[in-house]
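Left out: one protein chain. Kept in place: all the others.
Per-chain residue numbering starts at 1, and chain names A and B are given in the order in which the chains are listed.
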Amino acid sequence: MNFVATYLLGPFGEMIAYPPGVLETVIAGLGNGFLYALVAIGFVIIFKSSSVFNFAQGAMVFFAALNFAAMLKLGVPWYLAGAFSLLVMVVLAFTVERVVLRPLVGQDGLSLFMATIGVSFFIEGFGEALWGGDPKLLKIGLPEDAIFTIDYPWGEALGLDIIIQESDLLAIGVGLVMVLGLYVFFQYSRVGRALRAVADDHTASMSIGIPLNQMWVVVWALSGFTAFVAATVWGTKIQIEPTVINLALKALPVLILGGLTSIPGAVIGGCIIGVSELMFETYWGQPLFGGATTEWFAFVLAAFFLLFRPQGLFGEKIIERV
Amino acid sequence: MLYRETGVFHGSYAEDQRVFKLPLDRYAVWILVLIAFLVIPLFASNYVLTDLLTPFLIMSIAALGLNVLTGYCGQLSLGTGAFMALGGFMTYKLVTSFPTAGALFGIQLPEISILGFEPFDIWFFVMLVATGLVTAVVGLLFGLPSLKIKGLYLAITTLAAQFFLLWLFIKVPWFTNYSPAGIAPAPPQTLFGFSVTGAASPVVNRYLFVLALTIIAALAVKNLARCSFGRSWMAIRDMDIAAEIIGISPTFAKLSAFAFSSFLIGIAGALWAFVKINSVQTDAYGILVSFQVLFMVIIGGLGTVLGSFLGAAFVVLTPILLNIGLTAMNPLFVAVGFGTISIAMIKHIEFMVFGSLIIFFLIVEPHGFARLWQIAKQKLRTWPFPY
Partner (left out) sequence: MKKTWIASAAAAVIAGALVAPAATAQEEQYFPLLVYRTGPYAANGAQLANGQIDYLKLVNAKGGVNGVMLKWEECETEYNTDAGVECYERLKGNGKVAAVSPFSTGITYALLEKVVADQNVLFSMGYGRTSAADGRVFPWVFNFPATYWSQATSIMKYIIEQEGGVENLNGKTIGLVHLDHPYGREPIPTLETLSKDMGFELLLYPVPTTSMSDQKSIWLDIRRAKPDWIMMWGWGAMNPTAIKEASLIRYPMDHFIGNWWAAAEVDVRGSGVPAEGYLGATFHDVGDAAPVFAEIKEKVVAAGNGTGPESEIGEVLYNRGIANAAFIVEAMHTAMAEFGNKALSGEEMQWGFEHLDITDERIAELGLTGVIPPTKVSCENHEGSPAIKLQRWDGSKWTIFTDWIPAMNDVVRPLVEADAAQYAQENGITPRTCE
């Protein structure tokens, strides 16, 4: 009984006792979730068309942010700096595809995965060698303050005292725009449709004249672009230093939940992970387990889901034949 | 012609089943082992022994462990770091709770000493085996999802083990005997009357101790891979459904691979704490370690004992040697007008070169260093007339 009281009644009681707290946590969790999703989308774009599990996505986010921040530090106006780092990302993505992955075509997934970890090491070293290893600020005037609802007439009228970080709203907004933009791109543009064809069947798409090599370059450039966007949003929250790369790890459970091939899945997965890990940390982890449960919660949750759906929440059913 | 297989005949079943069937191989391995045991301790400096060779050997044990799981049984794991940590903490708990056999069984082992050699002083070895058994059981538990989940998906569940276990060691003060900072000191241990761990023990003792354990581990893996265990692992790896149809139990094969792999990894973790860093702390077993061991296995060669050693040597030694080499080359850089390269820059270059080398080796030899040895053997076999 004691157990139930501590671990179930307590936390849920607290939620019921102070509902605005739940709202606050959910919004903050969504902000995190969309950030994870922005990284995860980069994974999905590449995995979908070339079955490469690109672990370097986190390092690419770091590299984009590093270029951007270093240019700003040199006094370059933000739009030029942004354009420059976007260009660098596209070039980098192109190079990785040409130099690393092209020679590895046909190898098993594990080798490709390991190669992208190698890329991740290289990018980290390369970025820091270029711009120095000290943490940098990436400030381009995006909103990063906090909104206290109680300061506003409507908040006061509702008696709602919660805090919403503008960077969370930004992440949510940018994430939605990204998903919408990518949807339109894949659905209506010529290249996008070609990419979907490639994703469905390599050989068939080649036979109808889709240049596979060019398509992969497009795909990598696209993931470089998403890395750049993720970096810009991330930069409003924190300094740019190598722990940003760990983001790539958090994107893994997101991918598992969302399925490796679905962009909306990545967003939904991101939201589930972002919200649930923050809720767990706030109501269980911090008061009952000594905190820092965000370290593992996402992974344990993903593992738990996998036990029931081994192909992920939105993944296609795996059919095995001998 | 240098490497001959012809003219070697096996007269009995036992001879046919030897680990090294060729006398040439056998002699080569014996010579290598003798060099490792006798020559290296005589000539290598303390730094080479403690910080190059000992870590290489310890990580070889870990790589052997992961190779059982990933190389032989085909199950991907990113939880190696956590199982190493478990090994470190369990050994610490065991040796502090039961410092002697007497503390556990109430018996006193006889103290016989012949020139400093005490044949009954094997308690630390027993504790290491006990640690291995504990990690094997925990590894088995975390291996349960493998019955349902495969490939990269399984890697995610092992990541859950990685992060959860490390968090647990930090949050539960019991693991460190309530030490204030959550770091346990690794008390010095003896074996056969010789001090084998701790900073005060002679460097050579530590090296030989780890070397002996490494050789035992290598022999164990080599032989397990040849018996029914190994064959069922490989059947599961090559095609699990087909293996199941011909009557191999996937449950048994996968779980035994997890258990045995964790056993070795746990011991490697214990050695890392006791021999290398003289303290048990979660920092030394982060996710990076998991990746490193996976690198060793893949770059070295999946499913080969030799590959585990080559991979461990590459991953452990390359960064350190690069760092030392670049630092030593500084006068050269100054001479050509680059100026001194800062240690930060050296670190960055080290990252770049290491990353590039990984990619390079994956491209030129996706089957790992062990495969290069196969190719070399073929060359030697046909030398000097390759056609």
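Here, a residue touches a chain if its C-beta (ideal position, glycine included) is under 8 Å from a C-beta of that chain, and two chains touch if they have at least 3 such contacts.
In this text the structure is predicted, and so the values were computed from the model without any measurement.
The missing chain, though absent from the display, is touched by one residue of B:A200, B:C227, B:I246 or B:V336; that residue is B:A200. Within the set B:A284, B:L306 or B:L372, the residue that contacts the chain not displayed is B:A284. Residue A:F148 is the one among A:Y7, A:F148 or A:F304 that touches the chain not shown. Although one chain is not drawn, its touching partners on subunit B can still be listed: residues 45-48, 50-51, 55, 96, 170, 177, 179-183, 185, 187-188, 198-200, 276-279, 281, 283-284, 286-287, 320-321, 323-325, 327-329, 342-344, 346-348.
Although one chain is not drawn, its touching partners on subunit A can still be listed: residues 18, 21, 24-25, 28, 31-32, 128, 133-135, 137, 139, 145-146, 148, 163, 165, 237-239, 241-244, 246, 278, 281-282, 285-286, 290-292, 294-295.
Going forward, only the chains that are shown with their structure count from here on.
Note: centroid distance subunit A to subunit B, computed from Cα atoms, is 34 Å. Residues of subunit A that touch subunit B in their complex: 53, 99-100, 103-104, 107, 109-111, 113-115, 117-126, 128-129, 132-133, 249, 252-253, 256, 289-290, 292-293, 295-296, 299-300, 302-303, 306-307, 310-312, 318, 320-322. Partner subunit A is touched in their complex by these residues of subunit B: 76, 145, 148-153, 156-157, 159-160, 162-164, 166-167, 170-171, 239, 241-242, 245, 287, 291, 294-295, 298-299, 344-345, 347-359, 362-363, 366.
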